[in-house]
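Let me give you the structure first, and then I'll get to my questions.
What you see is the complex with one protein chain gone and the rest in place.
This part shows chain A:
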Amino acid sequence: MATAAEKEGVVLLDFWVSPFGQRCRIALAEKGVEYEYKEENLSDKSPLLLKMNPIHKKIPVLIHHGKPICESLVIVQYIDEVWSNNPLLPSDPYERAKARFWADFVDKKVYECGTRLWKLKGEAHEEARKDMIEILKLLEGELGDKKYFGGETFGFVDVAVAPFTAWFYTYETCGKFSVDEECPKLAAWAKRCKERESVSKSVHDPHKVYEFVGKLKKKFGLE
C-alpha cells in the first residue's frame, strides 16, 4: 500500500543544517505535503543527487514525480504554485514583487556575510560584523511592526529568512553583538517563527548550528 509520501511523489534531497534545505522543509510543512526526506552525505554525494543536480551537485533538490527542481527559492515558489492552499506569496503583483525582492536580498547577503563573519579575522572580520548588523537592520526595517514579513500571515519572505534565525546565535557569538539589542523587532519575529510547527520541526537548535560551524572552522584550520 502506498504511503502518503509515495502518493504525493515528493522527495527532498537535503542536508540537516542547511538553511536552504530548511526553507523547502518549512514550505512543504506549511502546505501539509507529505514527502520523503533523504539526508545527503556532502563528502560522499549520492548518485541520485549527482543525477538530479548535475550542474551544481548541491542540495536542496526537490524531486516531484521523478522531475528535479533545484535552487531553494525556485523550489519554494514551485511548492507555492503546485499546492495552492495557504499561499506563501501575496496575490497583489506589487506585494509579490516586494516579497521576491526581499527573499532575493536574503539570498544575496545573509549566508555570504555570515560565512565571512566566522571565517575571517582582523579588519575583514570587523567589516563582516558591520555588514551583518546592517543587513539585519534592513530586514528589520522591512518587517516593521508586522507580525510576519507577510503581514498577518506567514509568507514567502518569512520562509526565506526563518532558517537563518538558528544562525543568529553563531553570528552574535562570532560578531560579538546582540540581535535583541540591535534589532529587537527581528528578534521578536524570530521567537514567533519558532512557535510555528513548520519552523520548529525543520530548523535546528542554534547551539547545534554553532557546534557545526565550530567543526567547519577546525576543518579550515581556523581554530
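In the analysis below, a residue touches a chain if its C-beta (ideal position, glycine included) is under 8 Å from a C-beta of that chain, and two chains touch if they have at least 3 such contacts; residues count from 1.
Going forward, contacts and distances are computed from a predicted model.
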Protein name, per the UniProt record, of whichever chain is missing from view ("glutathione transferase", "NADH-ubiquinone oxidoreductase chain 6", "UDP-arabinopyranose mutase" or "EF-hand domain-containing protein"): "glutathione transferase"
Touching residue (missing chain; options A:R100, A:K119, A:K147 or A:R192): A:R100
Contacting the left-out chain in the complete assembly, out of A:K67, A:K191 or A:K219: A:K67
Option touching the unshown chain, where A:Y78, A:Y111 or A:Y169 are the choices: A:Y78
Residues from chain A at the interface with the omitted partner, ascending: 55, 64, 67, 69-71, 74-75, 77-78, 81-82, 93-94, 96-98, 100-101, 104-105, 138
